[in-house]
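Data block below; observations after.
All protein chains but one are shown in place.
As written, the chain order gives the labels A and B, with residue 1 at the start of each chain.
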Amino acid sequence: MDPILFAIFAGIAVVCGIVMVTQRHPIASALSLIGVMGSLAVLYLLLGAEFIAAAQVIVYAGAIMVLFLFVIMLLNAGAEPKPLRSSYLAGFLGVPMVLALMGLLGYLVKRSFPLDVTVRFGDFTGGSAKAVGDALFRKYLLPFEVTSVLVLIAILGAVVLARKEMD
Amino acid sequence: MDFLLLSLIKTGLVAFVFLTALAYLQWIERKVIAHVQVRVGPNRVGPHGLLQPLTDTIKLLTKEDLIPAHVNKFFYLLAPVIGVAMALISISVIPFGPKITVPFTSIETYLGLTDLNIGVLVPLACSGIGVYAVALAGWSSNNKYALLGGLRASAQMVSYELPLAVAIAAPLLMHNSLSMREIVESQNVVKWGFLYNWSIFSYFGIPFVAFIIFLICAFAETNRIPFDLPEAENELVAGFHTEYSSMKFAAFFMAEYANMTTICCLAVILFLGGWLPPTPGLDWVPGAVFFASGVLMLYHGTVNLARARDRISLPLFGVIFCGIGVLHWIPVLMPITTPLFWFLSKTLFLLFLYIWVRATLPRFRYDQLMHFAWGWMFPVSIGTLFATGLLVAVWK
Partner (left out) sequence: MPANFAFPTEAEYIRFLPETILILMGTLIMVLEGFAGDGHRKGTHKVALFGLFLAMAAACYAGSNPGPAFSDFLLVDGFGTFFRMLVLTVGILAVLCSPSYLSRERADSGEYYALILYSLVGQCILATANELIMVFIGLEISSIATYVLAGYLRDDKRNNESAIKYFLLGSFATAFLLYGVAWIYGLTGSTNLAVIRQYLQTSATADPALVGLAAGLMFVGFAFKVSAAPFQAWTPDVYQGAPAPVTAFMSAGPKAAAFAVFIRVYITAFDGIAETWLPVVWVSALATMVIGNFAALTQTNIKRVLAYSSIAHAGYVLVAVAAHSQIGTAAAMFYLASYVFMNIGAFALISHLSRQGERYVQVNDLAGLSQRQPVTAALFAIFLLSLIGVPLTGGFFGKFYIFKAALDSQLYWLTVLGLLNSAVAAYYYLRIIVVMYFHEPGHATESLEEPAAGIRVASLVAALAVVVLGVAPSLLLNVASRSSAIGR
């Protein structure tokens, strides 16, 4: 059951990711990104990280992307026009190179990780809110607290750049 | 019994009851508002208008399914689907009662569909995704009123989600769990010999402040008066659902009531002790309440008949209510009915509060609404969380 679900949602994530890039309409792209995040949440859930899954949906899909959508709607951005002259180089070289990169990565990963070391669904049980809290406030205390400075700077920067006028 | 079969039965039962309840919630709302405004309310279809929801449903189902020409079709159709799906998903994590044994069998099960160890986060996540329904509906309608409604709604819901989540954190801290069932179980302690330890009764009433914040934010989250700016009819026609009709409109309507109900259930579980009574030894009360109201109806329907058209309906309902009252006294059924009674009565009380407020309060202005969220609700909720955390740390 688990591998099937994994395949389904991993597939959705990839398809949504591709759609996000290829769509010309910003709203469609934003929604595809939400699709990616939703399917990622399911993958987290499958791997036993239920708190992260919920946080993924609440924070990324529920809060951040709403603001994206909000801004797109406020700006009333329409579909992008099709570029008149698309880069031939990108078309002819890009796809084979991406495929080559994928193949290379796949080969390297396969070579360095023997087949008997697999991820089993259900092996990991440290995904509850308690376990995450334990990790965050004990081992990862410093990064966690320092991240608040990061967020503070982002807010401060937004205020500085968005204020009405210099005095 | 097979786990799958049992879950299927429970899901079907809950879905049926929930959807019916949603339809009747609207009847209750119309009736209550009518009485507040000294009107009668719906009273044509069926006794006391009791069949009104049914006719409304038929009307909405059979209306022409109109898709305006200028809308962005895909998103226009997607929006109500997201809205109603997210609203209905949340109910699946709400526990209605303790573990019970189904009468005359040996099947043990919980009252409630499922229990997750991140249960509390699920309604939050669903309401977070539910914002897209409103935002997309407003945008895809390609109509300025709808767009304004959608923008207002998404800004408002994102703003009020913050104090709401922080207010929820207070009981989570107290009960040290995110599972709704565990939260209720942890309130199942009698203190001072007569009071169940509901969250709002503990820690010097600080959780009560969190409860009030939660309630206010819940009003805003569900776009209800006094926070119904997204659909303010005298400025925005009907806000984000201006361009929707028939079943798609009904979907939004249903989503609103489902969200209301779920959030009331959440409040009951987190703050009001879930299915626990206020004090121990009140097991006879549910039956008595129903029986007494049944007797009252019988009295007004026969001996003290005021209106001729009530001569059949009131005695009938009197008999039904007496029957329900008796059911509550049957020992075999009591482990099921008593918790359900307390849970539902608390939830209904909160829903009544919603309707009461709608009938009484005027609407905010939009800047007031935003300032209220960021200037008052958010600081106060942070303060509450801080105080709760401090008290929990000192006492536990």
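Note that in this section a residue touches a chain if its C-beta (ideal position, glycine included) is under 8 Å from a C-beta of that chain, and two chains touch if they have at least 3 such contacts.
Note that the structure is a prediction, hence the values are computed from the model and not measured.
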{"item": "For the chain not depicted, the shown chains it touches", "value": "A"}
{"item": "Among A:G78, A:G103 or A:G157, residue touching the chain not depicted", "value": "A:G157"}
{"item": "Residues of subunit A in contact with the chain not shown", "value": "108-109, 111-112, 134, 138-143, 146-147, 149-150, 152-154, 156-157, 159-161, 163, 166-167"}
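The rule is simple: only the chains that are shown with their structure count from here on.
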{"item": "Complex interface listing, subunit A residues touching subunit B", "value": "27, 31, 34, 38, 50-51, 53-55, 57-58, 61-63, 66-67, 69-70, 73-74, 128-129"}
{"item": "Residues on subunit B engaged by subunit A in the complex (per definition of touch)", "value": "75, 116-118, 121-122, 124-125, 127-129, 131-132, 135-136, 138-139, 147, 150-151, 154-155, 157-158, 161, 165, 178"}
